[in-house]
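Below you'll find the structure I mean.
A single protein chain has been removed from this complex, and every other one stays in its place.
Entry: chain A
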Amino acid sequence: MAAAPSSRPFEYLESLPGTVFFKLYQQPSTALAIFRRMLPDLAKCFVMALLYLKDPLPAADLEVWVKSESLKERDNALSILGRLHILSNTVIANNVRAYMVTNPFAASLRHALTGAEQTQSFGVLAHPSNAAAVSIANLDDYARRQWEGVLGYMVGTSGLGIQRDVNLSKGVKQLLQAGHLVEIRGARVDITKDGFAFVLQDVSTQVWHILILYVESAEAIGMDSVEVLSFVFLLSSLELGQSYEKRHLTANQLRTLADLADFGIVYQESPEAAHFYPTRLATTLTSDSSALSNPIAGSLAGNPTGDPSSSSSAANKAGTGFIIIETNYRLYAYTSSPLQISLIALFTTLKYRFPNLITGKITRQSIRRAVEMGITADQIISYLSTHAHPQMRKHNTSRSTSNQAGIPQSILPPTVVDQIRLWQLERDRVQATAGFLFKDFVSLAEYEAPCRYAEEIGVLVWKSDRKRMFFVTRHEQVAAFLRSRK
C-alpha cells in the first residue's frame, strides 16, 4: 500500500480497539499527528473538507468530487479513514448514506488548528536563561550518539573498536530483547532476523518501531498504553531547540520521558531537571520521507566519530548519502563508521578499507548470505537508496527525466536492483500472506461485486474467477460490503 508509507505504526494503531481511539483522539496533538503522518493525501483532503461542515456530507456528493479514474485511491482513502475511526458512515434523512468526521477526532483537530482549548496538549514552553539553553547542534549530537549506541549494541560493533561512551540502560536492552530484535545469551548479544531488518531501515522507521515496542511493553510495566502513546504524539509536535516544562506531566509520562532519553529521543540534563528538550528524532516523527535527509540521518550515516560541529554542518549542506553503487555491482561507501561498515558488510563482499572510504562488490554469494540471515532484498534496496550519495541522485534524476516521463525514477541502477531481487528469488520461492479466503459464491454476479470491491480498497491478493474464490488480507470491510448488499 503505497499510500501508507509508515506501515508499522499504522498497523499497530489499526489493531487497537475503538475505545482506545476514543481516548487517544481527546488530545489535539494526537489528532494532528495521526492526521499528518498516517493518512494519504486524498484522505487529508476529505477530512479537511468535512471538518467544518455542520451536517454529514452525503456519500454521493463525495463520490462526485473524485474523478472517475481515481476510484481506487478514493476507496483506499475512505478505507484507511474508516480503519482509524476518523470517518464514520451515518444515515441522514431520506435514507441517504453520508460521511462525517467522528467527534473526538474532529473536535481535537479543530482545536489543534484554532487553539481554543485550555489543555497542555502541545507542551508548555520553559524559558530558561540563555546561558543554560542547549543548542540544536548539541541536541543532534546527543541524539546521534544515543541512537548509534543502540544500533551499535545490536550489531555488536564493540569488536570493531567503537568507543563505548554510551551506556545503555537496562530498560533499553530489555526492550530490544522483548521486541525480538536481539537475543541475550549470557554476556553475548546475538542479533535476530528482525534485528537485521531493523538496522537496515531508515532512522524515522526505526524510531517508530522502537516507540511502538515501547508502547506495547508499557502495559507490562504497569503503564497505560494510551497515555504513553498520546505522550509520544505530544513529543512529535514539539519544536526542536526549545525546552519544555516537566511539571505538567503525569508520573507515567515522566517515566516515559526518562526511558526515551536513553534512546536519544528526548534530552534532559539530569533526571531531576525541571525541563526537557526534544531532539530531532522526536520532532521529525510526523514527517515522512523528508526525515531521511535530516541532519541526524546524515550524521548517523556519514561522520559519526567526527566532532559534532563538522558533522552537522556537512550533513546540512550536502544531504545524507554516502554510498555509490555502479552498474557493475561495485560499491563505494564514504564512511568511517564501524556501524555502517558492519551493516554494509552484511550484504557486500568488502575489498578495501581506506580512512574514509570502503569499497566492495555485491555478489551472488554475499546476497545469498544476507538472505539466509533473514534480510530481504527489499531491505537491502531500501537501505542502499536511503543512503545513496547525492551524486547518484543527481545523475539518475537527470537521466531519467529525458526518457521515462511517467515512471518515478529509481536512484539505484535498475540492473542492480533487479539482480538483487532475482538472487533473492533463487532462494525465496514462496511468499506467505496471512489473510482470509472468500469462497462458495452461488452465482458469478454474487462473486464479482465483492471481488471488485476488495480490489478497489486494495486488500485483494488473489482471485480465481473459475473457482469463484478470492483471497484478501483484511475481511472486515468486504464482509460489511457483503452485508450491505443483502
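Definition applied: a residue touches a chain if its C-beta (ideal position, glycine included) is under 8 Å from a C-beta of that chain, and two chains touch if they have at least 3 such contacts; residues count from 1.
One rule holds for everything that comes next: contacts and distances are computed from a predicted model.
Participant: So which of "Ribosomal RNA-processing protein 42", "Transcription factor Tfb4", "E2 ubiquitin-conjugating enzyme" or "S1 motif domain-containing protein" is the UniProt name of the chain that got left out?
Facilitator: Its UniProt record gives the name "Transcription factor Tfb4".
Participant: Can you work out which residue in A:Leu125, A:Ala449 or A:Ala480 touches the chain that's missing from view?
Facilitator: Answering carefully, the residue with contact to the hidden chain is A:Leu125.
Participant: For the full complex, which residue in A:Arg36, A:Arg145 or A:Lys246 touches the chain that was left out?
Facilitator: Of the listed residues, the one touching the omitted chain is A:Arg36.
Participant: Just the residue numbers, please: which parts of chain A touch the chain that's not shown?
Facilitator: With respect to the unshown chain, the touching residues of chain A are 2-3, 5, 28-29, 32, 35-36, 41-42, 44-45, 48-49, 51-53, 64-67, 70, 73-74, 109, 112-125, 237-239, 242, 284, 286-291, 293, 316, 318-319, 321, 378, 381-382, 385, 390, 393-394, 397-398, 400-401, 405, 407-411, 414, 417-418, 421-422, 425, 428, 431, 461.
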